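Data first, discussion second: the structure below is written as structure tokens.
As you look at this complex, bear in mind that one protein chain is not there, while each of the others sits in place.
Let's turn to subunit A:
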Amino acid sequence: MNLNLTLLGQAISFAIFVWFCMKYVWPPVIAALEERSKKIADGLEAANRASRDLELAQEQATQILRESKENAAEIIEQANKRANQMVDEAKEQVIADGKRLREAAQVEIEQDVLRAKEALRSQVSVLAFAGAEKILGATIDEKAHSEIVEKLAKEL
């Protein structure tokens, strides 16, 4: 158990080893460890954020779906209303048209009747004259008797 130069030799090699370790071994390893732990922390945070985002998106999606359903219901209701309205309008239109047509027809018919009456009247006078001529066997003054015949015709 002699104390000798080995003591110094060991101290020197120890110092060199520590220096080397401090310079070339420790920094890169510890830097990598720190970087990895930072990476993991970032990853966890990103995952949290993503799940939060997902929740939010799902909420939004539900809301949009609900809104669109409401919209659709409203649109359908409006369409129904409009359809009913159109049907009603059409009905009214048809009724009005029918009425108008009927009235027109009525007017026409009345006119026709009047015209026929008119024609008949004129024919009646001619017939009366012809009949009278035949009955009387003589020419009657058309002018003198037409007043009487017309009077007669008006009574028809």
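In this text, contacts are C-beta pairs under 8 Å (C-beta built on N, C-alpha and C of every residue); 3 or more make two chains touch, one makes a residue touch a chain; residues count from 1.
Assume contacts and distances are computed from a predicted model.
J.: Can you work out the missing subunit's protein name as recorded in UniProt? Choose among "FecR domain-containing protein", "Fe-S cluster assembly ATP-binding protein", "Cytochrome c oxidase subunit IVB" or "ATP synthase subunit a".
T.: UniProt lists the chain that is not shown as "ATP synthase subunit a".
J.: If the missing chain were put back, which residues of subunit A would it touch?
T.: 1-11, 13-15, 17-18, 20-22, 24-26, 28-30, 32-33, 35-36, 39
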